[in-house]
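For this view, one protein chain was removed and the others were kept in their places.
Up next, subunit A:
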Amino acid sequence: MTKLKQVFTNRKAFIPFIVADDPNFATTVKNVVALAENGADIMELGIPFSDPSADGPVIQDADLRAFAAGVTPTTVFDIVAAVRKQSQVPIVFLTYVNIPFKYGYAQFCRRCQELGVLGLVIPDLPYEERDELAPIATQYDVDLIPLITPTSDRRVEKIAKAATGFIYVVSALGITGERDEFAHNLTQLIARIRQYTDIPTAIGFGIHTPEQAAEMSQIADCAIIGSAIVDLVRQHGTDAPEYLAAYTKTIRAAMDAAATVQKAANY
């Protein structure tokens, strides 16, 4: 079992997402620590790319703020190193394939291993192309987190069988951003994944309220929240850590309450 999969053994997991170096280095470090101390089980950190094709306007704008701060992949590794002085929260990166490709897959994964970055979510590296990175990632104990979407259809089997760490289940078509409606077949989609693997599933794309997080964590093993948190960073800038802490508490409470209700219902 990889370290990342172990995270899911105790409770329904919560994964918040923020963009590294938005709005600056020090705030990002504080944001990660605040999220980790208030209920995040895994931290998903975005390494900005010039052309983030899977992301909506909220995350695109965060990328621009990070670029304005001068972010590079090296800055992001330095941010993780600074976090590690205060927190051992499991971290995964979200980025686009050209970033690790240009850094050098082996050097990138080695740096991840050194800093306890346990996984990579790469939206533009589908199953068909994962072989160029997967063996290298495995060598450095980094899980390549696959995405499964409501359109994956017959592809679910091969993706699920090859998965390590956890599976990122995309809750809606299109790009990241807050939504009030999700794909109707999420429960069936998770059931289908379950036929082929016991790797945990995390639902993301569009979740923004505590109620949605609770609902999704009942369907899957984990809820991922991105744009709603990134938007708090936009609103509060360098004061964001305290707001992120408060938000995470409400999400954690809603998820735990839903789990208690479900447990009672099972008796």
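Rule of thumb we're sticking to: contacts are C-beta pairs under 8 Å (C-beta built on N, C-alpha and C of every residue); 3 or more make two chains touch, one makes a residue touch a chain; residues count from 1.
The rule is simple: contacts and distances are computed from a predicted model.
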item	value
"Multisubunit sodium/proton antiporter MrpG subunit", "Dihydroorotate dehydrogenase", "Phosphate transport system permease protein" or "Tryptophan synthase beta chain" - which is the UniProt name of the missing chain	"Tryptophan synthase beta chain"
Touch criterion as defined above, residue of A:Arg11, A:Arg155, A:Arg192 or A:Arg234 at the omitted chain	A:Arg155
Chain not shown: contacting residue from A:Ile175, A:Leu189, A:Ile207 or A:Leu244	A:Ile175
Selected residue (touches chain absent from view) among A:Ile79, A:Val92 or A:Leu147	A:Leu147
Of A:Glu129, A:Glu211 or A:Asp239, the one touching the omitted chain in the full complex	A:Glu129
Of A:Phe8, A:Phe25 or A:Tyr103, the one touching the omitted chain in the full complex	A:Tyr103
Residue ranges of subunit A at the interface with the undisplayed chain	49-51, 53-54, 60, 72-73, 97-99, 101-103, 123-129, 131, 146-149, 151-155, 159, 170, 173-175
